[in-house]
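One protein chain is absent from this view; the other protein chains keep their places.
Note that the chains are named A and B in the order they appear, and that numbering of residues resets to 1 at the start of each chain.
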Amino acid sequence: MTTPHTTWHADDDLLAAYVAGELDPIGGASVEQHLTRCAECRVRIRPLVDVPALDRTWLAIRDTVQSPVLPLPIRVARRLGLPEPTSVLLAATASLRTAWLASAVVALAFAVLAAAWSSDGVIAPFLLVAPLIPVLGVAAAYGPHEDPLESLVVTAPYGRTRLILLRTLAVLASALPVAVPLGFLLPGPVWLAVAWLGPALALVPVLLALASFVGPRAAGATVAIGWSAVVLGSLRPLPATWPVEATQQVVYLGLAALAGVVLYVRTRHDRQIGAVL
Amino acid sequence: MNAIDLQGVTKSYGRTRALAGVDLSFDRGVTGLLGPNGAGKTTLLRIVATSIGADSGTVRLLGRDPHGTHGDVTAIRRELGYLPQELGYPSDMTAFGFVEYVAVLKEWNDRTRRLAEVRRVLDLVGLGDLATRKVSKLSGGQKRRVGLAQSLLGDPRVLVLDEPTTGLDPAQRADLRRTLSVVAGRCAVLLSTHQTEDVAALCERVVVLAGGRVRFDGAVSEMIRTAEGQVWLADDPGHDAVVSWRTGTGRHHVVGGMPPPGAVPAEPTLEDAYLLMLGADARTASARAAPA
Partner (left out) sequence: MEAIRHPGPTPDAPEQGDTALVARVTEGDTGALRELYDRHAAWLQARLMRRCNDPEVVADVLQDTFVALWKDATSYRGDGEVAGWLWGIAFRRMVSRLRKRKDVVLLSVWEGPARAQLDRTLVPAAEDQALLGVEYGDLAGALRRLSPEFRAVVQAVVLDGLTTREAGRLLGVRENTVKTRLHRAKAQLRGSLAEAALEDWR
């Protein structure tokens, strides 16, 4: 609706007094209400305020707005002491985003519920899913060497191998606060909550070693299928905790060592200038 | 000591010989790499960018051997900028975020200096205000410029650009020329392209690669001279010309062979020299990518 004062403008003296806080309350309120409606007077007040402070604030805004927002899990890690450049590198990893970790929580929660609600406490779903979370997370954390996305990583000083190992560690670290607390809710002995770590810490090097031959996606699928076969195959004939019992854990340790040797040998013989993975 | 030194470099993929013994040296300045598809241009550029290793021969970049120690290769990579032929971007990353990511990979660990450097290179390629757009929402030419921006981080001493002009319109190509002419003062720039006009405008030196071998290595003006006396404008196409086509004015531009009757000699261009050098094969291999 039209107002009678659209032709009135605040002159510079009035604006200067307003900025300096020297106007009486009504004058001040009047100028304020006018400014919300008048672009011209908003321009005229510009040179009268603290311009250097405005410029400084703009620089801070620009930095905040241009730099991408870090995903929540990375922000948490940052508060816990993660170095700033590392957080930028990890932020680009899909498997460190909230969505991924939330899905992991949901999957594990279902596994725990299955164990709690079944009459004989079937823990197989948990034993199946828990080690695969870091495995699939690592497989999703990088692309094969020939990927257009990876071509810059290969030729950068930081180093592709170093980046992949960084992401692997980060994925493993992020799986722990997700899986261990849920594991404590399982029926059965308490050590089950961390028993899954044995296969997890073995399957990840196996994944990396395999990925150096066939790429991370194929390697991830192979490892997932292999582990599923172990857990599901032992379901009927053997006790529920068989996949993570002591003997098996030693076997997993051996597998991890073997995978490490394979990776080491490949690195020595590789002509790809340090990008064996 | 040259910035880039290649001697007897070979590279094969299975049974395909991509490079069959290449001897080249580059120092400061802009060199254009011309050649039909499959000539080995991308392979050569990838070797110089330390993306892949050569099968045999000697490679020295900034005096170091990329096949040597990890320390050597990392030292080379600190002074290297690379724009690959195909560049992928993580989905939902902004242009700024992508260049910042590469900047961290290039060891720009101090946040304030890193942000300033990212802004600098994005302004250089004219993407200052669009930096916060998602890369997936940018046009092809803008995406290419994001790739170009990251290659300029840190003022590299060796700049390897694989088809940097793809998707750029003439105005943007002119901007690229301007950027490169400034950079070339202290940098060895090696770029590959299908467009002879880009080489003619951008480069002092041109290398022609075909079948994994170097067919020509010298100044652009030298290469143009090789076509002297073999280019004409005529009313009909010569029947044994290397290549000829009908120009917009209705006359025929004839390259090579015997001059048809009534032919008038024409000023040779780099394109003419290129076509002569490689014969009709060059024509079918999309050497004339740009419309006349």
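Methods note: a contact is a pair of C-beta atoms (placed from the backbone, for glycine too) under 8 Å apart; a residue touches a chain by one contact, two chains touch by 3 or more.
The model shown is predicted, which means the values in this text are computed figures rather than measured ones.
Considering the full assembly, A:Gln66 is the residue among A:Gln66, A:Thr155, A:Ser212 or A:Gln248 that touches the omitted chain.
In the full complex, subunit B touches the omitted chain through residues 94, 123-126, 128-134, 137, 175, 178-179, 182. In the full complex, subunit A makes contact with the omitted chain through residues 1, 3-5, 8, 11, 13-14, 17-19, 21-30, 32-33, 35-37, 39, 42-43, 45-46, 48-51, 53-54, 56-58, 60-62, 64-66.
Going forward, only the chains that are shown with their structure count from here on.
Rounded to whole angstrom units, the spacing between the C-alpha centres of subunit A and subunit B is 37.
Contacts from subunit B toward subunit A in the complex involve residues 49-53, 55, 66-67, 70, 73-74, 77-78, 80, 82, 84, 86-90, 93-94, 96-97, 100-102, 104-109, 111, 114-115, 118-119, 131-132, 150. Across the interface of their complex, subunit B is touched by residues 63, 65-68, 84-85, 88-89, 92, 94, 147-149, 151-159, 163, 271-274 of subunit A.
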